[in-house]
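These notes concern the structure reproduced below.
Missing here is one protein chain; the remaining ones are kept as they sit in the complex.
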Amino acid sequence: MGIELGPNQYGKAEVRVVAVDRATPRHAVKDLTVSSALRGDFAAAHLTGDNAHVLTTDTQKNTVYAFARDGIGEIEDFGLRLARHFAAAYPWIDGARVEIAEHGWDRIAAGGTGHDHAGHDHAFARAGAEVRTAVVTVAGGAEHVLSGLTGLVVLKTTGSAFDGFPRDRFTTLPGTDDRILATAVTARWRHTGTPDWAGSFAAVRAALLGAFATLPSDALQQTLYAMGRAALETAPELAEIRLSMPNKHHFLQDLTPFGLDNPKVVYHAADRPYGLIEGTVRRDDVPAAEAAWAGTPGFC
Amino acid sequence: MGIELGPNQYGKAEVRVVAVDRATPRHAVKDLTVSSALRGDFAAAHLTGDNAHVLTTDTQKNTVYAFARDGIGEIEDFGLRLARHFAAAYPWIDGARVEIAEHGWDRIAAGGTGHDHAGHDHAFARAGAEVRTAVVTVAGGAEHVLSGLTGLVVLKTTGSAFDGFPRDRFTTLPGTDDRILATAVTARWRHTGTPDWAGSFAAVRAALLGAFATLPSDALQQTLYAMGRAALETAPELAEIRLSMPNKHHFLQDLTPFGLDNPKVVYHAADRPYGLIEGTVRRDDVPAAEAAWAGTPGFC
Amino acid sequence: MGIELGPNQYGKAEVRVVAVDRATPRHAVKDLTVSSALRGDFAAAHLTGDNAHVLTTDTQKNTVYAFARDGIGEIEDFGLRLARHFAAAYPWIDGARVEIAEHGWDRIAAGGTGHDHAGHDHAFARAGAEVRTAVVTVAGGAEHVLSGLTGLVVLKTTGSAFDGFPRDRFTTLPGTDDRILATAVTARWRHTGTPDWAGSFAAVRAALLGAFATLPSDALQQTLYAMGRAALETAPELAEIRLSMPNKHHFLQDLTPFGLDNPKVVYHAADRPYGLIEGTVRRDDVPAAEAAWAGTPGFC
Partner (left out) sequence: MGIELGPNQYGKAEVRVVAVDRATPRHAVKDLTVSSALRGDFAAAHLTGDNAHVLTTDTQKNTVYAFARDGIGEIEDFGLRLARHFAAAYPWIDGARVEIAEHGWDRIAAGGTGHDHAGHDHAFARAGAEVRTAVVTVAGGAEHVLSGLTGLVVLKTTGSAFDGFPRDRFTTLPGTDDRILATAVTARWRHTGTPDWAGSFAAVRAALLGAFATLPSDALQQTLYAMGRAALETAPELAEIRLSMPNKHHFLQDLTPFGLDNPKVVYHAADRPYGLIEGTVRRDDVPAAEAAWAGTPGFC
C-alpha cells in the first residue's frame, strides 16, 4: 500500500473583466467574473515541484483579457472559446472548465423628452444582485454548457400553503393555508445543442418567474418542480435543469401581547436558519452527463 | 480629577420587518431594516447596573412591529412616528434616532396577454442592491429628517477625464482624457419641511442619475458637486445633501505583450484600493443642523 | 419522451446552536452551525404538493436543538447521531446528510497570579475565522464521516519559489526563486474507522501546518501534496484528504519610480483574481466512496 495523488485541478479564480463595445456611439458593456480550471497530468508539480506542465494561472488570466479584445458576446460562447483553447493548449491537458458570472447593467433613463426613449448611450446603472452564469466544460472530446442564474430573489404574498406533513416527537410547526413564500433562485440548465444563448436565457428566466408567480403552491418543492418543468417546456434544447432554492422564512409576528391582531400584515424576515430545497427536472430520454456538473456546488 | 461617563446611546439594530398591504387584491410590500437608538439619562445602568431607566431594546423591537400593524407608509413618516414615540416615552429620555433601510421589490411581469400590463398582483422580485434610507432624529424639541439612498452603482463608458493634477515625487499616474467612471452612490439629504416623501425621493434620485449621466466629468469631485447641485435645484425643500462616492477603478488592460492593441475595449475592474470622494452641497441661507447627522458614518 | 423529477434533497440550513457544559464551575462552550438534508421518495411533494412524506425542515431544526440537550460532544459524533436519526425516521427516507461547522472559543486569560493558569472559567474570546467542519452521510446502510477545517489562513515569507513553467503567447509572468506564499486552507478528510475525533483532528491539523511551514515549496501544488501526505502519514485512519487552497497573491511593489529599491520588503496583497489549487491525496488500497463527498463544493 502507499499514498498517491488523486484527482486534482487548478486555475485562476475571479478574473474581473469589463469590455466596452464602442462600435457605435451607443456603447454596450459586458461585466464578467471569470474562473478557469485545468485538469490533466500535473503529477510532477505535486510530487517534485516540477512546473514543466503548469500553464500558469497568471497566463490563464492574461488569456481571458486577450480573448476579450475582439468582444465577448454571449458568456456561453466566450466560455467555449476559452475552454477549447485551454483544453488544447498542451498534450498533457485533458480538460478545462470555465465558469463565468455576468453582472448586468441597465441604461440610465435618458431623462429628456427627445427621441431616445431607450436610455442613455453610455451611462449605466448596476442591475442588481442577480447574475447570469455559465459553466463550460471541455474534456475528453466532449463539450458541455450549463447556463444559469443566481441571486434571483422572489416573493409571493399569497398563493402559498404548507400543510399535511407528518408529525413526530419533534414537530411543533402548525400547518398554514396562506403564507409568504420567498426564495433566492439559483438555477443551472444543461443544453443539448447550441441555441441562441441570449434568447434561450430570456425565455428560461421568464418561464421560471412565470411559474413562481402564477402556480398556487402547496410546498416549495412543488414550486421548484413547476419552475423546472416550465423551463423545459419553454426551451426544447434543455436536457435538464437543477434548482437550489432557500426557503427564506417570513414569520407572522405575534402582536396579541400588545392588544393587536395581525391579519397577515406584519412579518419578521428571518436570516438563519432557512430551508434549502434542491432538485432536478429533466427529460427522460436524454443521457446523463455528470461531467457537465463536476465542481458545481450542491445540486447546481 | 476622575473618570466619568461621557456621551452614550443604546438601541436595537437591524429589526427586519416586512409589511403587506392587502387592502385590495393588488398587494403591496414594504421591506425594512429598522434600527433605533435612545439618548438620555442612563447613568445608573452604566454605573451600577440599575436598569430602571432602560427602555429595553427588546421593547424597541416590539414597538417597531406594533407600529407596522396599521401600515408603514413612507419610511420618513414611519421613522417620525417611532422617534416621537421613543423620545416621549419617559422623562429621562432626551432624544431618539431611527434609521431605516427600505429594500425594493418590483412586480413580476404578469406575462399573459390580458389587461394587467403593470405586473403581477402578489408576486415580486427583489429590485437589487440599492436601498432607500431615512434617518430621523427627534431631540430637544427638534425633528430632523434625512432621506437618502445607498448602493446605487453607476458607470460611464466615456465622458470622463482626469488630468491637470500636481505631480510630486510619488506621482506615477498619467493623465487621461477618456476613462471609465464608476461609483456606488451613497447620498443623504436634509429636508427643511415635510414634502411628499415619495415624490421628493423620486425627483432627487432622478436628478442624481441625470447629472451623473450627462455632465462631462473632469474629476469625480466635479461630478459629485454637479449631482448634489442638481438635487438641490430639483427639490426646493432640500437644505443640504451629502454624497459619498467611491471611485471604483477600471484599469485599461495592457495587451501589447500579446501583440494586441486595446482601443478602450478591455478593462480590469479592481476591488481595492479605491478612491473615496465625499462632499456636501448646501444652500447658503439655511442654518446648519449637525444634530441631524450625528451617528451617520463619514460624510453621510 | 417526457419530463421527470430527477435527484433532489431538502433540509434546514445553518441552524445556530450554542451548548454550554455546566457540569463543573469550569464551563465549556460548543458553538455550531448545523445543516441537514434528506434524500428519499419525495416525488409527491414535487408533483402534487402532497407533503405526507415531508419531515419538515422546522422539525429538522427542532431535532438539532433537542439532540443538543444532553451535550454535543465531538461534531462527528453529533453529526452521526443526527444523520442516523433522520435516515431512519421514515421508510421513505433513504439517506441523510448533516454538515456542521464548529466555531472555536478560547478561554480569556485569567489575568491574576493565582493557580488558574489555563484561563477563565466562564469567559471566552472567539478563536478566529478558522472553523472545524464535519460532513456525515448515512445512506443505503453505509455511514461516511468527513472531518475538516476551513479558513486556516497561512503565509510564508520565504522558502517558496515558482519557476520552470512553460511559456506561451500569453505568458508574461517571470519566474521567482523567493516569493511570499499565502493561502487559506480548506481541507476535508475521510475516515475509514471511528478514531478519537478530537485527537485525530488535532494531529491532522498539526501535520498540515507543519508541512506548510517547513517544506521548501517550488509550487503550491507541491505544498498541497506534501500537506495531504503528512496528514495521511500522521493519521492511519485517514483514507483520503481533499485540499482546496487559493493562492493569495502578494506582489512585490515596484518602488523604483520613487528612487527606492525594494529588497522583498513591501508587498501589495491582492484580493482578486487568485489562483485556486485543488487536489486529493489518498491511500492506494482504500476503495473510493463518492457518496461521502456528494454535495461538498469543488474538490472538498
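Letters A, B and C mark the chains as written, and numbering starts fresh at 1 in each.
Quick note on the criterion: contacts are C-beta pairs under 8 Å (C-beta built on N, C-alpha and C of every residue); 3 or more make two chains touch, one makes a residue touch a chain.
Computed from a predicted structure; not experimentally measured.
S.K.: Which is it among C:Ala52, C:Val265 or C:Val286 that touches the chain not included here?
M.R.: Only one listed residue reaches the unshown chain, and that is C:Val265.
S.K.: Looking at C:His27, C:Arg84 or C:Arg283, which residue reaches the missing chain?
M.R.: Once the missing chain is taken into account, the touching residue is C:His27.
S.K.: Identify the residue among C:Ala88, C:Ala198 or C:Leu255 that touches the chain left out of the display.
M.R.: Per the contact definition at the top, the residue touching the missing chain is C:Leu255.
S.K.: Name, in rising order, the residues on chain C that touch the hidden chain in the full complex.
M.R.: 16-22, 27, 29, 31, 62, 65-66, 68-69, 71, 105, 108-111, 120, 122-130, 152-159, 180, 206, 209-210, 212-214, 250, 253, 255, 257-258, 260, 262-271
S.K.: Against the chain that's been left off, what residues of chain B make contact? List them.
M.R.: Answer for chain B: residues 1-16, 33, 35, 37, 42, 45-59, 61-63, 66, 89-90, 161-166, 168, 170-173, 217-219, 221-222, 224-225, 229, 232-233, 240, 242, 246-247, 272-285, 295, 297-299 touch the chain left out.
S.K.: Spell out the interface residues on chain A facing the chain that's missing from view.
M.R.: 169-170, 172, 257-259, 271-272
FYI, only the chains that are shown with their structure count from here on.
S.K.: If you average the CA atoms of chain A and of chain C, how far apart do the two points sit, in angstrom?
M.R.: Chain A and chain C have C-alpha centres separated by 24 Å.
S.K.: What is the distance in Å between the mean C-alpha positions of chain B and chain C?
M.R.: About 38 Å, centre to centre.
S.K.: Whole-Å distance, chain A centre to chain B centre, using C-alpha means?
M.R.: So the centroids are 29 Å from each other.
S.K.: By residue number and range, which residues of chain C touch two or more other chains?
M.R.: 170, 172, 272
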